[in-house]
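The structure's right below; bear with me while I get my questions together.
The complex is shown incomplete by one protein chain, all other protein chains being positioned as in the whole.
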Amino acid sequence: MVEAIDLHKDYKIGKVLFPALRGIDIKIENGEFTAIAGPSGSGKTTLLNIIGCLDVPTKGKILIDGTDISELGSKEKAELRKNQIGFVFQTFNLIPVLTAYENVELPLILLDMKTDKREAKIVALLEEVGLGEFINRRPNEMSGGQQQRVAIARALVKDPSMVLADEPTANLDSTTAKEILALMQELNAKHKTTFIFSTHDQLVMDYSRRTVNLRDGRIVEDKTKPRGQG
Amino acid sequence: MKIVNIAWRNIFRHTRRTIITAAAISVGLSSMIFMNTMMNGADKMASRNIIDFETSHIEIFAEGYYREEGVFPLDTIIENPASITDKIRKIPGIKGITPRVKFQARISDGIDELPVLGMGVDIENDNGIFRIGESVVAGAFLQGEGDVLVGENLASDLGLDVGSYITIITKDRNGTYNAYDLTVSGIINTGHPLFDRNMAIIAITQAQDLLALGQGVTEICIRTNAENKLEPLKERISQEVGSDYEVLTWKEMNAAIFEISGFKRAGQFMIALVVVIIAAVGIVNTMLMAVMERIPEIGTLKAMGFSNKGIVKMFIYEGGMIGVFGSLLGCLFGLLISLYLVHVGLDFSSVFENMDIVYPMKFIIKGEIDYLNLLYVFLFGVFVSVLVTLWPVRRATRLEAVDALRHV
Partner (left out) sequence: MNLLRLAYRNFFRNTRRSLISGLSVALAITAIIFARSYIRGIFQNMSGNVVKLVSGHITITTKEYERRERLIPLSESFALSEEFFKALPETDIKLASPRIKFGVLLGEEELSIPALGYAIEAEKEREIAGLQKRLIEGAYIESGRNEAILGKGLAERLNMKVGDTLTVITRTAYDSPTGLNLIIKGIFQTGIGGMDRNLFYIPLDVGQKMLDLEGRTTEFVILLNDPGKALEAARSINLGDEYAVITYLQNPVLRWVNLAQAVYSIFYIIILLVACSAIANTMLMIVFERTKEIGMMKALGLNNLSIVGLLTIEAAIIGIVGSFFGTIGGTALSYWLKYEGIDISMVSSTASADMPFGPIIYTAPTPFIIVTGFLLGLLVTIIVALLPISKATRINPAKALKTI
């Protein structure tokens, strides 16, 4: 479970103090499929970064499974990211010199998993995201949708407790975006992994059960669709 | 390991850039190798000339004789060379022993007179120690008293031929002027300027006569079996002959020449070093670009939990690989030029014509490859490449993942 309590974050841009988050209180249960929505500049990415231990809040607390992560050192946070959190980015951010297989392999190498154990897992997961035939392709030999599938596989391969996706469909056409969202939903259901993603795309909100709307660093709406919908 | 793999692929992301950077290193290193080969070759030729014609490996003088290059006093000589020779003959490691007499003289063809260095050699023994016999290009080696060998250049200066008559004039050890008429029995071409321009070689008995030395000689020359390990042998001989005699190796007698060569080496090494430093700046530039353009990538890796160490490693491997590539190329190129120098050589002889150069060699320089040096140069190239990579990479480690990801 992720819990944010009175989360504030200020950025200094030049000499101007820019408040990105102005008091966020939110609880996300394990296994949830949650969209954080809002126009650009509303604080979505900042919130995700703080949840993902990439950034620190100016004020407030963030608890992951009861642990206050703002009290962790940078090494412990790196450890936490390595073990518990998967990331999916708007621009895919695959390592261009590595094949699909190798990109997915990278987190497992960091976890010191043995080669033989690795292989089965990666191949299975790449099959699952529909890239069975593209195992040995490099990013520049794949379409945007395929690249994002690799990125999702990369995020999921270490069996994290949550996957954070920052605008995962922003660089994709609507058909591909739908496919990616469907895939994430499917994986969420199957692996019971928490998915939190930011978006300003109506399509994404349609797919998510819970949508948290941000405006100017505050939550303006938090609605959960009843089960069976979406 | 995987990081090596990533680094390896990264160097091919901008193949052209990698090649240019590596080429710069290789130019620096190959110029280092080139200079080393050249200097080694020059040193080796000088050493060979000195050993094969002038000093052999070890020489024994009467204590106080050896003062300075180019001075040949007759007041301190070895009066009884036979006793010395008998004492040391049994020492293991000695290949041959021959006495010599060196003296300041003038030779005259009846019109012109020229100061030369006179040298009396043991006709039977000398060719077992030195290679003067092999250098006779016209006529024959000394047959007996009354014969003289002159160098090619000296012969042409005085217009001498085999069979020509010359007079040798010198002061004997009592200060009396003596002169002998001699017949040129042969003309030598040794490659050692002193011998080719300035030397008149006669039978040792005749020299002793001319200088009123009796049985005395100025030096005893010893050829050994171990050219590079002369110190123990020198010690042994020293003990054997006692403190009335001075024992010197060829290296000790020619320290100045090798010091000049050391100075030249230092100078040329500096030039090559500057080239390598400038090439290193090129590596910094390339690695800085590599870091800058991969900032989002570094962010991704950090978000995934990559430690700074892993990222630094990745870039160092990358810089190191460019270094290895450039160094290999440099060594290969350097080796090729060196091989050319070894087999063909550089011919400076037309430029150095008529010049009395202190370096005892002719100016067709042939290279001599030092393979160990090749290895050092290679390691140096890799070391420098890795070292200078540290600075741009430090930037990568300072980046926070959030900032790196935001960077486009």
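Per-chain numbering from 1; labels A and B assigned in written order.
Going forward, a contact is a pair of C-beta atoms (placed from the backbone, for glycine too) under 8 Å apart; a residue touches a chain by one contact, two chains touch by 3 or more.
Just so it is clear, the structure is predicted and the values come from calculations on it, not from any experiment.
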item: Partners of the unshown chain among those that are drawn; value: B
item: Per the touch definition above, residue among B:Val137, B:Ala255, B:Val344 or B:Leu379 touching the missing chain; value: B:Ala255
item: Of B:Ala82, B:Val137 or B:Val281, the residue in touch with the unshown chain; value: B:Val281
item: Residue of B:Lys2, B:Arg17 or B:Arg131 in touch with the missing chain, whole complex considered; value: B:Arg17
item: Given B:Glu293, B:Asp347 or B:Asp403, the one touching the chain that is not displayed; value: B:Glu293
item: Positions on subunit B where the hidden chain makes contact; value: 14, 16-17, 20-21, 23-24, 27-28, 31, 68, 70-71, 73-75, 104, 112-115, 157-158, 171, 173, 175, 255-257, 259-260, 262-263, 266, 271, 274-275, 277-279, 281-282, 284-286, 288-289, 292-293, 348, 351-356, 358
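Note that in this section only the chains that are shown with their structure count from here on.
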item: Complex contact set, residues of subunit A against subunit B; value: 49, 52, 54-55, 75, 78-79, 81-83, 87, 89, 91, 93, 95-98, 102, 105-107, 109-110, 154
item: Parts of subunit B lying in touch with subunit A, wherever the complex brings them together; value: 2, 5-6, 9-10, 12-13, 296-297, 299-307, 310, 400-402, 405, 408
